[in-house]
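One protein chain omitted, others in place.
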């Protein structure tokens, strides 16, 4: 029989190579997906135990203000009021986004519209370096610079939501900026030239045409920045004061979900109410990051239409 | 106010904002380096830390940081390579792939403290690995995988489709076409991504507090048997890293010279990150030039 014919009809070493390659790459991706599922499963099962095993009330968890999971309240249920931490987390997140957004948009506009190639590159490196600074270093700077600054100029002990927001402001600034730059660059060039040709000033063009066209992208950038702020643990924990009380003002010591978690997990015993309650906080963090993710998807889908 | 004045004012404000951002970075770098570098000495970099008295160093923490980084990359690089190849070369366009991509996106947006807690729950407690460098490396791998995978996928996608066809048309298997032709051409992008991830891993602390632990046991640098408990290579010893150290001494407040040590350690951390950033850029440029060079 024709030897070539025979070869074409039989598997060869290439066939085996492809089976190996497929196996390896499928296994890797499978592992990653399994990890994600495992994280959700484990954290959820631990976090739900507070309510199923320890009989804490979910309503109280979301609206109560007294956090002392080791003790029982007058109704005989554990005191798991997480509202102070939930408020703290949302407080620092929104404030940080509020501070950072104008700076991010301004910087992005400078980079895309007003700067030369060289200063563009320079700003790019500035942004990359800001991303690169580790969060503990931000926390340390917060502790040695921001906290005394807030104490001297705003009052209070210096520890609190305001300090946390200042630190997070710098941390989310590069995230929002670089994504805003991307969405500004994606606006077709002729939008701008058409507007300028109609006699609009640069600012009118930026304000009425560019920013409007890039809006979905900028929104996505802000949501991403908020997701980062919401999940940040150490930098915030170092400056917020870690008091699980309902914050009276931006200047009084407060806490966030992440700060209570980092402080608490090491001091509680696995399986106890106090420990399970912490996992419930972790579950909120997990669900919120899912919410941020869905928000990004929603915005980008709407932007496409 | 007329439109011209508004225009001038608005543009000035934009420039001012950009300048403020530069000033913030300059202030941060200046503050960290100026207050930190004076504390950095050979002695500081090589001696073990002290808990209750002043004058300790960061020797063990520094070693731990590098060792953990290498371990993390050793675990996460092959995995992300496989996953990136799957996404760029094998993934069919269907709902399952969509789901996989979404899972990776979700993993990349998980707070690192949650990833760390999961590592604590599964490896430290469930698998009884204890606070150990290997638990830390696995937690950091989870934290690292999404970025690295996306980086591999993007770098592979940047290699023109024609190169794949060239390999396939010669009767090469798809696997060898990808690993021996496409991958080498995607290498500059992949390496840049790895170095940038390395910078991120090096500074990460939240995922490590409850996995690699917060204690730096004394290790004997003359003992290189990885199965011995005092060996620096031992995978099952607790290993506080530099970033965790900064966090710990600041939140405990029992070390008398915590602020000086933190300043010094922060400076070391920043310098390391700077080196990672610069070398990523240098490496990327150089490899790119070498691949396209006409020599």
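Should a chain be cited, it is by its letter among A and B, assigned in written order, with residues numbered from 1 in that chain.
Note that in this section a contact is a pair of C-beta atoms (placed from the backbone, for glycine too) under 8 Å apart; a residue touches a chain by one contact, two chains touch by 3 or more.
Throughout what follows, contacts and distances are computed from a predicted model.
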item	value
Identity of the absent chain, which is to be given by its UniProt protein name, from "Phosphate ABC transporter ATP-binding protein", "Hydrogenase expression/formation protein HypE", "ABC transmembrane type-1 domain-containing protein" or "Cytochrome c oxidase subunit 1"	"Phosphate ABC transporter ATP-binding protein"
Contacts of the hidden chain among displayed chains	A, B
Listed residues B:105, B:154 or B:185, member touching the removed chain	B:185
Of B:112, B:144, B:173 or B:211, the one touching the omitted chain in the full complex	B:173
Chain B residues touching the omitted chain (full complex)	160, 162-163, 165-173, 176, 180-181, 184-185, 291-295
Missing-chain contacts mapped onto chain A	2, 4-5, 7-12, 14-15
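Heads up, the rule we're going with is that only the chains that are shown with their structure count from here on.
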item	value
Partner chain B, residues of chain A touching it in the complex	13-15, 17-18, 20-22, 24-29, 31-33, 35-39, 42-43, 46, 102-103, 106-107, 109-111, 113-115, 123, 126, 128-130, 132-137, 139-141, 143-145, 170, 173, 177, 201-204, 206-207, 224, 227, 230-234, 237-238, 258, 261-263, 265-266, 270, 279, 282, 285-286, 289-290, 292-293
In the complex, chain B residues that touch chain A	3-4, 6-7, 10-11, 13-18, 20-22, 24-25, 28-29, 31-32, 35, 78-83, 85-87, 89-91, 99-100, 102-107, 109-115, 117-118, 120-122, 125, 142, 145-146, 149, 171-176, 178-179, 199-200, 202-206, 209-210, 214, 243-244, 246-247, 250-251, 259, 262-263, 266, 269-270, 273-274, 276-277
